[in-house]
Every structure is written in C-alpha cells, then in structure tokens.
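Removed from the display is one protein chain of the complex; every other protein chain stays in position.
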Amino acid sequence: MDELPHFNADGGSHMVDVSGKPVTHRQAVASARVVMQASTLQLIQQGQAEKGNVLEVARLAGIMAAKRTGDLIPLCHPLPISSVNIELFGEAPDTLVIRSQVGTEGKTGVEMEALVAASTAALTVYDMVKSADRGVVIERVQLEHKSGGKTGVWNREGQVDR
Amino acid sequence: MDELPHFNADGGSHMVDVSGKPVTHRQAVASARVVMQASTLQLIQQGQAEKGNVLEVARLAGIMAAKRTGDLIPLCHPLPISSVNIELFGEAPDTLVIRSQVGTEGKTGVEMEALVAASTAALTVYDMVKSADRGVVIERVQLEHKSGGKTGVWNREGQVDR
Amino acid sequence: MDELPHFNADGGSHMVDVSGKPVTHRQAVASARVVMQASTLQLIQQGQAEKGNVLEVARLAGIMAAKRTGDLIPLCHPLPISSVNIELFGEAPDTLVIRSQVGTEGKTGVEMEALVAASTAALTVYDMVKSADRGVVIERVQLEHKSGGKTGVWNREGQVDR
Amino acid sequence: MDELPHFNADGGSHMVDVSGKPVTHRQAVASARVVMQASTLQLIQQGQAEKGNVLEVARLAGIMAAKRTGDLIPLCHPLPISSVNIELFGEAPDTLVIRSQVGTEGKTGVEMEALVAASTAALTVYDMVKSADRGVVIERVQLEHKSGGKTGVWNREGQVDR
Amino acid sequence: MDELPHFNADGGSHMVDVSGKPVTHRQAVASARVVMQASTLQLIQQGQAEKGNVLEVARLAGIMAAKRTGDLIPLCHPLPISSVNIELFGEAPDTLVIRSQVGTEGKTGVEMEALVAASTAALTVYDMVKSADRGVVIERVQLEHKSGGKTGVWNREGQVDR
Partner (left out) sequence: MDELPHFNADGGSHMVDVSGKPVTHRQAVASARVVMQASTLQLIQQGQAEKGNVLEVARLAGIMAAKRTGDLIPLCHPLPISSVNIELFGEAPDTLVIRSQVGTEGKTGVEMEALVAASTAALTVYDMVKSADRGVVIERVQLEHKSGGKTGVWNREGQVDR
C-alpha cells in the first residue's frame, strides 16, 4: 500500500526500512499557535520582563521533546538531531506563535521532530497559564518547510513570514 | 504572582507544592482535530477495514504518551493515571476528531495528560499520512471538560457533543 | 468484551479504568529460564567468583526494567512499586533460573512488572554471553504466583519450589 | 577475559569499545512463542476480525521497545535502527509465534534489539489475555539469524521456516 | 547486612520492601556548588539580565531530573513528588550555589530526588559555560536536611544558612 507506507502488505504496522537511503542534510520548520485571552498574553509578556519566563520554559520543553520524538511517535526512526531552534512571538493581541526549526544529517527527515517540538512547547504554555485561562486553544500545528532527502524542498503555501 | 503559579516570587520556575491538597477523583477530556484532504481521510478509513490501522496506532501512541506527561511537560507533577480512553472519528469529509479522556485519583488534575494524549495521537496520524499529504494541519487542541479538585467541574462552552 | 478487557465495545484499545478499585497489597512472582551450553553456565559461575558478575548485572537490569513496565507495555497502569527481588540460580548444568518477586500497594497487580523483570534479566544474561554462545534460548517466561486484589491468590500448578 | 567481553581485567563491567569497528549493514531475526489455551488463541484471532486487535498492540509494543534497547540492556550500545518488522502468526492451536526482524547501519549488531522486540511483544500479548488465561507461558525466545559485522552470517540450526 | 540494606543475605542487590511503611510527608534539601572563574560567573549573571538565562535552564533541568530519579538510581523506589524548588545564587565571586528542596507524601524519603536535582542543575551549568571555562568544578554535592519517616529530622551540621 504505497499511500500508507507504515503498513505492509498484510496491514501490519512496521518501521519502514531506510537502510538504503543516503545520509543527507535535512531540515524542517513547523509552527503552532496558542490562542488565549489578550490579558493572558499580556501576563506572559510582562512575566518575561519581571516575574517568570513562560517562553523560556516552553522553549526548553520543546527542545527536549524533539530529542524524544522516536520514543513518542511509534513508527518514527530514532535520529541524531544536529540543531533545534524555537522562537515564540506574539502575532496578535491574543495569539502566540511558536516556530521550531530542526536539522539533522540522516536517512529520514525531521518533520516529526519539528512538529513534536512546536506542539510540546504549545502544551507547556497551556500548562503554565491554565489556572488563569483554561479555555486556551492550540491552533494550526503544521509543517511549514522541509528540505533534504529524495523529495527535496517543500514549502507550505502562504507560509508564516517573518 | 497568583496568575502564573509556576513561578515563585523571584520569577524562578518551580513545581508547585501540592502536598496539602486532598486526593480526589479527577477526570479530564481533551480533543484535537486533524484536517486533511478528503482523499487522505478516505485512505485512513479504508485502511481500517483492509490494510492498516492508522487509528489504532494513533490511539496507542496517545495512551502511551499520557503516561509520560510528567516527563514531557517540565512543571507537571507525575501522576498515577487510572484510565485512558481515546476515540477517533470523522466529523467532516476532511476532518478527523480525536477525543481523549483520562482519569486519576490524585492531588492535581489530568488536564495535561488528556491534552498530551490527544496531541500525540494527532501527530501520529500526521506521521502515517505525511508521505501522501504533507499539508495536514492539527487544529483546536483544547480541553473540553475537567472535574475533581478544588475548582470542581469546568466545561468548554459549545463543547463537542456526541 | 469481557474476555479481552483491554478493548472497548468498538474494538479500540484503552487503559482499563481502575479508579473504583481498592488499594491493596499485591505481590507477584515470575520466572524465566536461560538454557545454554554447560560450558557457558560454568563461565558465568566462575565469573561470579573471579572475573565479572554476570548475575548482578542481570539482576540490576531486571530491577530497573520493572520500574519501567508502564513505559513498555502499552496498556499497563503505572504503579508505585514497593519492592523487587530477583534470584538467579543454576537448576541444571545448562540451565539458569531467574525468579523475580515484585510488591506494591496499588489498584492493579504487579504480574507484568514481575514478568518484565524476569524477562529483561534473562535478555541481559544473553547479551553478556552471546559472543561465546549465540544459540542460548530463553524458556518458560511465566507467572508463578500472584496475590492481592479481587481475584486473590493464584499459584501455577507444579510451581518452582525452592 | 575473552569469553565475557563485557567485563574488563578487573572484573568490572563496561561498555565495550566499538570505535574501531567499521559501520556495516546488519540484520537480526529473533522469535518467541506464546503458548496458551486454544480458546485464548481463538479469542485473539476472532478479535482481529471483530473486536480488538491484540496482535497490532503487541506489534507496536515490540517496535517501540526495540528503539529502547539501549535503555533496558545495561551494556548495549545505543544504535540508530533503520527498520523493524514484526510478524505474529498461529503455529498450532495453542501457539502464537512472534518473529521480529531489525536492521541497522552500525558498528554493532542488532541481536538484542530483535530479541527485545520479540520478548516485549510476547509480554504484551500476555498482558492482554491474562485475565482470561493467567497460565500462558512464553517459550523459546531466541535468535534465529544475524548478518553483518566481523562474524558475518549466523543461522540457528533448524530455524523457523515460513 | 543491616548497614547496607540494598543487599540481601546472599549479597544480591534488591529494591528494599517498603510496603509496611506508613505514608508520611517527607522533605529533603540538598545543595551543590559550582566553582568557576570569576569572569564566568559574571557572564552568567549578566546573561540573566540581558542575553540568556543559564540559571533558568539549569533550574528546569534539575526539576525534570528529580522526576526521573527512580530511572537513574538503580535501587531507588519510584515516588510521586509533590513539590520541587531550586534556588541558584552567588556565594562568592567564583562560586554559584544550587539548593534544591523536594517534597512528597510517600513511604520513602526524597533525599535522592533532591540530590539528583542539585547535581543535574550543576552539570547543566557546566554544559552551558564549558566552552568558556572547561575547568569548572562541582563541589560539595550533599544533603542539607531531611524530615519525615521513621528516622525523622536530620540536619547537616553547619548547614547553609540563608
């Protein structure tokens, strides 16, 4: 079944054989949005300056989660990550954007690592503000860009611009 | 700083002291949506019947991730989870809904466990369909309901009804 | 489906709800046998006295694995283990027996913890002797005894006696 | 002590130095048997069709455990696995066979990864049927085949044929 | 062997049985010192204000490591931690003190959790400054205080006062 390569002819799941693939430099960029009350985002932004660094906690959670992607996503190959960068910035009075970039020299891409990083950073923001604003929603967890490997470069149309 | 309880008076992060809280029965329900091409959702739904069970792989990934919440979210307390249920169902031709329910007998709630479960299940769906449909987006990762503890019951307005 | 309680009415897997169960003292004993060339078992037994403690390495691997049972077995509840004991002894010139005993105060039993401990200890013995004897076989990984909980005491007929 | 390379001259355990070894393509096949009541195996096989996929849960548990071999087996090298396949099939009315195949491009073999996969899949089957049949026994956890590296190909005599 | 309770009468290691012990509130305080060039400590302290929060990264590493104590220390019981606090402060122009406080409601103490937290925070500081000052030394990793359980309160003589 070509369209769902994680299953073999009998329908059983497997970890796809990548042993014949070349090692290439690969990168992926993913993003997530955390939509909250404007007063909650103000609280986060004031905290940066004064009282507690929500964004740094989220960033570290994302970096550490990226390293554990192979443990979390059942059919992912374990990969030696060579870089992780996570930015967090306000996009609207009620919206925080998280943007993660992951690189590796490997036989498979790091799309999942970038998505796990962005998603875990977003969940960590939720954890820290939930007592003030339980209704926060994580939106648009998505791949923005990937490069390297046989399928080369892919960019989301209308990708986040900054 | 009452609004951001994960930080102390000096702005340093900490794991909040819950030793004085009573052990109560707590539940949380969270959800996530995976929005994809209608043909991709058909592929998943056909696979259920014939060739590969995307939904069962995602469900297990979510259950296992719920147990690792304390490892992923830096300031979360480790909790002895007493139940995890994850449903996945089509809501529209292009939308798969993931709904997770987690219970515990503990001193803090399981909101993060439910959100980690839903989010990881959604990421696992993405991993399995990404070669066919790289542009899939995870939307509305959110808490639907929680009960137990001092703050009692909370329901999202206009909550998923089923 | 009563016979396979890890699946719900729709056939999806879940972590069974144990929130209504009482906390009781629970114990489980499991065993495994490692069958090897008699010369390999001699090598292990001499090593104990002189040159390297295969049995202690295996014992520690088993103890540490017992603590990670909830991470390894998808639908297992995480449990606060209160004791682990592992014995390793020769039963025949070519057979090493591993016997693990695990206790907890919890809402579910520790059968899986005892089996994971015995099994991981056996695999660790294999790892250490495989360059000398690659054909080693692990036999009879099995529960010997469990107590506690609603179903009370269970003993394997013709159980290992020592 | 050549026969037990995991111990140095003083008898202390160590992780053997593989830095001078070449990276080669390596494969290993391992197997395990789960022996149960014939009615239990029927329950599993009916569940495949209707009510709950024991085999798929076991397969995923095995794949995920293979990735954690270096965490479980104390003196194993961490390895970048490039493929994992696990088959489960009935061999007799009371016997389920689990057969795992693992590949890597690395400096040491994946025998332990294949054995951990087969063993964990077998334990997961036990977990799911234990309430119906507590006496299930895991038999013959063993290496069937390995290739790659200095010692080249090894096959178990009278190996599982399928 | 009373003096080394982690070993049984045969000399094998085991996880001590704590099932008969009462659950009490327990606390432990540990500390570590990181001794470096005065210019390196200035770099850290300026970074706090301007360019990068070494202390917050170290604090989070310590909190997260405390939760994994049972995974790292072979014979430790897994414990449901109820609080972790870590302070980092300059004690001399070349010395950073790390002070961790951990609490639980459990059957064994949290001395190891507090020590793992302090030690991991110290190692994380080293990681971040090592390119500027490779010779940094971690000194006096030690328990300062513990309370709860049968042995009650213990205080180090001449304990850090603040």
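Letters A, B, C, D and E name the chains as they come in the text, with residue numbers starting at 1 for each one.
Definition applied: a residue touches a chain if its C-beta (ideal position, glycine included) is under 8 Å from a C-beta of that chain, and two chains touch if they have at least 3 such contacts.
This one's a predicted model, so the numbers in the text were calculated from it and none came from an experiment.
Participant: Sort by label and list the shown chains the missing chain touches.
Facilitator: Per the contact definition above, the missing chain touches A, C, D, E.
Participant: Have a look at E:V18, E:A65 or E:I86 and name the one touching the chain we're not showing.
Facilitator: Answering carefully, the residue with contact to the hidden chain is E:A65.
Participant: Tell me which residue among C:N53, C:T69, C:S83 or C:Q142 touches the hidden chain in the full complex.
Facilitator: C:N53
Participant: Pick out which of D:L75, D:A122 or D:L143 touches the chain that's been left out of the picture.
Facilitator: Going through D:L75, D:A122 or D:L143 one by one, D:L75 is the residue touching the chain not shown.
Participant: Given the contact definition stated above, which residue among A:Q42, A:S82, A:T95 or A:S131 touches the chain not shown here?
Facilitator: Of all options in A:Q42, A:S82, A:T95 or A:S131, contact with the hidden chain holds for A:S82.
Participant: Kindly note down the residues of chain E that lie in touch with the hidden chain.
Facilitator: Here the touching residues of chain E are 1, 3-8, 11-13, 43-44, 47, 50-54, 57, 60-61, 64-65, 68, 71-76, 111-112, 115-116, 119-120, 122-124, 126-132, 134-143, 146, 154, 156.
Participant: Which chain C residues touch the hidden chain?
Facilitator: Chain C touches the missing chain through residues 53, 56-57, 60, 64.
Participant: Which chain A residues touch the hidden chain?
Facilitator: Contacting residues on chain A, toward the hidden partner: 25, 55-56, 59-60, 63-64, 66-68, 80-87, 103-105.
Just so we're on the same page, only the chains that are shown with their structure count from here on.
Participant: Starting at chain A, what is the smallest number of hops through touching chains needed to reach chain C?
Facilitator: 2
Participant: Weigh A-B against C-E on C-beta contact pairs and write down the one with more.
Facilitator: If we tally the contacting C-beta pairs, A-B comes out ahead.
Participant: From the centre of chain D, which chain's CA centre is farthest?
Facilitator: Farthest from chain D by mean C-alpha position: E.
Participant: Farthest chain from chain A, going by the mean of C-alpha atoms per chain?
Facilitator: C
Participant: Measuring from the mean C-alpha position of chain D to the mean C-alpha position of chain E, what distance in angstrom results?
Facilitator: One centre to the other, that is 37 Å.
Participant: Using the average of all C-alpha atoms in each chain as its centre, how far is it in Å between chain A and chain E?
Facilitator: The answer is 31 Å.
Participant: Would you mind listing the residues of chain D that make contact with two or more other chains?
Facilitator: Chain D, residues with two or more chain partners: 53, 56-57, 60, 64, 68.
Participant: By the document's touch definition, which label belongs to this structure's chain graph: line, ring, star, complete, or other?
Facilitator: Contact map by chain: other.
Participant: So, with touch as defined above, which chain pairs make the list?
Facilitator: A-B, A-D, A-E, B-C, B-D, B-E, C-D, C-E
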